[in-house]
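Left out: one protein chain. Kept in place: all the others.
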Amino acid sequence: MTAPSAGAREPTFTPSGAWIGASVPRREDPRLLTGRAKFVDDIHLPGMLHAQFVRATVASGVVADLDLSAVTAVPGVVAAYSGSDLDLTDIVAVLERPREEFIPTSMPVLARDVVRYVGEPLAIVIAENPYAAEDGIEAARVTYLPNTAVVSDWQALAPDAPLVHGYAGTNTLLDVSMFATEDIDEVFARADHVVRVRAKTGRQNALPLETRGVVAHWDDREEQLVLHTCTQVPHQVRTVASQCLRCDERAVRVIVPDMGGGFGQKCVVGREEIATAAASLQLRRPVKWIEDRKDALTASFLAREQRYDARAAFSDDGRILGLDVDIVCDMGAYSCYPFTVGIEPLMASAEMPGVYRVPAYRVRGRAVVTNKAPTAPYRGVSRPQYVMVMERLFERAARDIGLDPVEIRRRNLITVFPYTGVNDITYDPGSYLESLNLCQQVLTGEGWYDRRDHYAAQGRVLGIGYSCFSERTGYGSDAFAKRKMKVVPGYDIAEATMDTNGSVIVTTGTLSHGQSHETTMAQIVADQLGIDVDKVKISQGDTARITYGWGSFASRSIAIGGSSIDLAATKLGDKLLLIGAHLLETSPDDVELHNAGVRRIDDHNRWLPFSEIAEVAYLKAHLLPKEAEPGLRATASFDATGDGTFSNATHGAVVELHPGSGQVQILRYVCVEDCGVAINPQVVEGQARGGIAQGIAGVLFEEVTYDTNGEPSCASFMDYKVPTAMEMPDISVHHLETPSAFTRSGAKGVGEGGTIGAPAAILNAVNDALRDTGIELDDTPIAPETVQRALHHRMCAEVNL
Amino acid sequence: MNERYLITLTVNGDEHEVLVEGRYTLVDVLRHNLGLTGTHVGCEHGICGACTVLVDGAPVRACLIFAAQAEGYDIRTVESLAPQGQLNDLQRCFTAHHALQCGFCTPGFLMLAEGFLAGNPNPSREDVREVVSANLCRCTGYQTIVDAIAACAAGRREAAPATDTGSPPES
Partner (left out) sequence: MKPAPFTYHRARTVAQVPELLADHGEDAKIIAGGQSLVPMMNFRLATPQHLVDIGRLRELSFLHTDDQGLHIGALVTHHLVETAPADVTGPGFDILRQAMGWVGHLPIRTRGTIGGSLAHGDSTAEWCLLAILFDAVIVAQGHQGRRRCIPAEELFLGFFATTLKPEEIVIEVVFPRHAHHAAITEFAQRRGDFATVAAAVTLDVGQGAVHGGRLVLGGVAGTPQRIPEVEALLAQGRAGDMNLFADCAEAAATAIDPPDDPNGSSDYRRRLTRHLVATACQEAMNR
């Protein structure tokens, strides 16, 4: 066998001939574009039944009577089960913290004697078709003894507040002060300037367009309950399902089909999946539950309702001296598994100083429970909120001191890396200052500053705003352990297998649900082994095939999952070298991977394709070297050590405010991001744009509200205003590259950054536009009415002059 | 038992006899009775557009039309766009412009765009943006969807004879 000439190599997409760095067309696309993808609701099993849930209609109350007798009489209804019928163990999420810091509570799979929010599942109705299931729900009779609902954080904190979980003795389930610099009160007392921002952020729905759902069935041959479900965390669903159902974990298999987004809402374990599984076991028939949009809007996992009271001390020359923050997060009725009610306050507390050199820091983070739908992590988790507050503090200080708002940031950004902050985090190198400078340069170069001032003379109201932030991506076990979760996510395990003809399948414990890992992870493996990207298949989302995994959340997949598959591919390569060397009659040190094969370093013409090595490994094992076992499989794990790696970005926005309607129109949006090595630049841009769109949605459009009885006011897309293409600007994305030293490829995570930066940039731009009104807005979302009132206020002021 | 009706639906050129209740929506019948699961259910109240199909060439919400109402009309779903598995020009533009991420909304956008472009072969970018605003996407921020549809329109204009730009493309 002789080596083919270099020219015969498959075409690649980068000048270096590497797959990493190329915008390789997505492997996922053909099936998604032709309607051949398989989402949960596309699964149809013989004899399958359909489930829906009887849900609470009061926000807080004792269930005096739950009568399902009429339900089973409804045509098409097969069964109806209450919590006591199914007798399932509660779901409990725990932090290993003392009781004065954290109080564990349990979430029953189906509410039993007490309901805690409108929409809480009380009973499951199983029918021959989804229509009959809804008919059945209407026949359920529930009698409540209603209690006063707790519908706001301040109500929850009141001394005589009704208790959401009576046995907890308080509505504050988490109260932690992670940092308190000793002399911080003196810092504030001595400071030239102290600014304060009090801000409230709206409750949001992560809103994957595919709602939650499951198809459960019992596989007699495997003696396994099989759950096809759209989750970001299949192994955690398996663990909880086996606990709730009191069966061996081996007896539960979770398979994730194509998945229509998650954004965090699907990275916790839901109750309906477990109840559906239990019903399937009772009936020994496949049962499907697909959450409808009304339930997805009112009874799913929500996020982001937080209140900040923040002060910052500054010197006369604009340097921040101290940060003192009180954070209260309204977590709704229950602790989600595995993250608990601590997810939002702990994230904000740990990370708030962000990209700035803050010498003194005190923070108190609290999670309160209310009679509202529970919360889950949502893309960015607290960072969109605390970045807004931090950026507002800097803007306010700039005004107070008389500094340019960009200049004050420049004076405070971290510029020397690694930098260990007051929050005990070591930041790896990034381009904090460079991204800010480039972002401002782009907007200045395009003439937006001139236009803002020029248009003002014509009565048009424009504003320019920025946000600077970094985002820890790839939280490893060490970083998560600091949060003191009882289960500590972090590592990932990959397994690479080459088959007899040289193509490779690699498993990952992460779970792509729109992020393109089938493509980007294949690029990593292809480069590592020197094979065509089409020869690599990424396999995910099946607990029977993947040893263990933590799924996809917290922008961990490429940083951690990508590194573990890289390591597994490397180990597979080592085995190929070992066998190849033997077959090429030399030692492993004297061969290298080349062109989908192994060649001798001293004689490039002596080359063996992987297919021939694989043939030996599987089909002619008698030719293997003594030290090689048959087969070509390598397993590797990766964990981010220490504080992990930080992506960063600066966003710049130009808005125009329309005085007649108060509408905020985004005229220009520039994102300068640095996620280290971009495995696939087109995918990186897509993540940035999509993230920014969700950030804009949060700051201008979307909010889940409740009336004083705890009745949710957003049960449809008429009320929950997901923005359309007409509300979204075109976004220009610029890429800086500071490779990570902590990940195998140099890539950092990119999933959440867009969402983190957008709200602050827009809020600052709106406030810049309002600069002559004397009004500053800190609460979000910003309603047109609020903007209009602010502008109206200015007009009145002008008239009075 | 609720009343059932035997109706004939013409979908992607094929006739299907199907037994339905009057209340079964077209999208449910396409997906569950006919097994055409490419059309998705996103909101069941006509806002998200994931269920968009063509009825006599016009884009409609398949969650807002009962299957019984659709009898006798020519219904086309996403499965008709690449019958032999070869992506059509619109689908190729979607992949080239990274106009999809999770892909759940994508069939709805494809059918919306097919219906729109058939009647408006020369749209401006703003026209495209406006029609894209008919459906919801949670992943992309819409920009690349607008890019893809605009690129497809431009491609079809180039491919069509100069005298014939007003007619809908062959399918």
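A few remarks follow.
As written, the chain order gives the labels A and B, with residue 1 at the start of each chain.
Here is the rule we use: a contact is a pair of C-beta atoms (placed from the backbone, for glycine too) under 8 Å apart; a residue touches a chain by one contact, two chains touch by 3 or more.
Remember, it's a predicted structure, so these values are computed and weren't measured experimentally.
For the options A:Asp248, A:Asp719 or A:Asp772, the residue in contact with the chain missing from this view is A:Asp719. For the options A:Glu210, A:Asp492 or A:Glu727, the residue in contact with the chain missing from this view is A:Glu727.
Note that of A:Pro359, A:Pro681, A:Pro739 or A:Pro784, the residue touching the chain absent from this view is A:Pro784. Residue-level contact of subunit A with the missing chain is found at 130-131, 133-135, 138, 292-294, 659-663, 701, 705, 713, 715-716, 718-719, 721, 723-727, 784-785, 788-789, 792. Remark: the residues of subunit B touching the chain excluded from display are 2-3, 5, 21-23, 25, 28, 44-46, 49, 52, 55, 58-61, 63-66, 68-69, 72, 112, 115-116, 119, 130-131, 133-135.
In this text, only the chains that are shown with their structure count from here on.
In whole angstrom, the spacing between the mean C-alpha positions of subunit A and subunit B is 30. Those residues of subunit B that touch subunit A in the complex are listed here as 1-2, 21, 23-24, 28, 31-32, 35-45, 47-48, 50, 77-79, 81-82, 85, 87, 91, 94-96, 98, 100-107, 110, 129-130, 132-146. By the touch criterion stated above, subunit A contacts subunit B in their complex at residues 23, 25-26, 28-30, 32-39, 41-42, 44, 75-76, 129-131, 207-210, 258-261, 263, 290, 292-293, 513-516, 682-683, 685-686, 689-690, 692-694, 716-718, 722, 724-728, 730-731.
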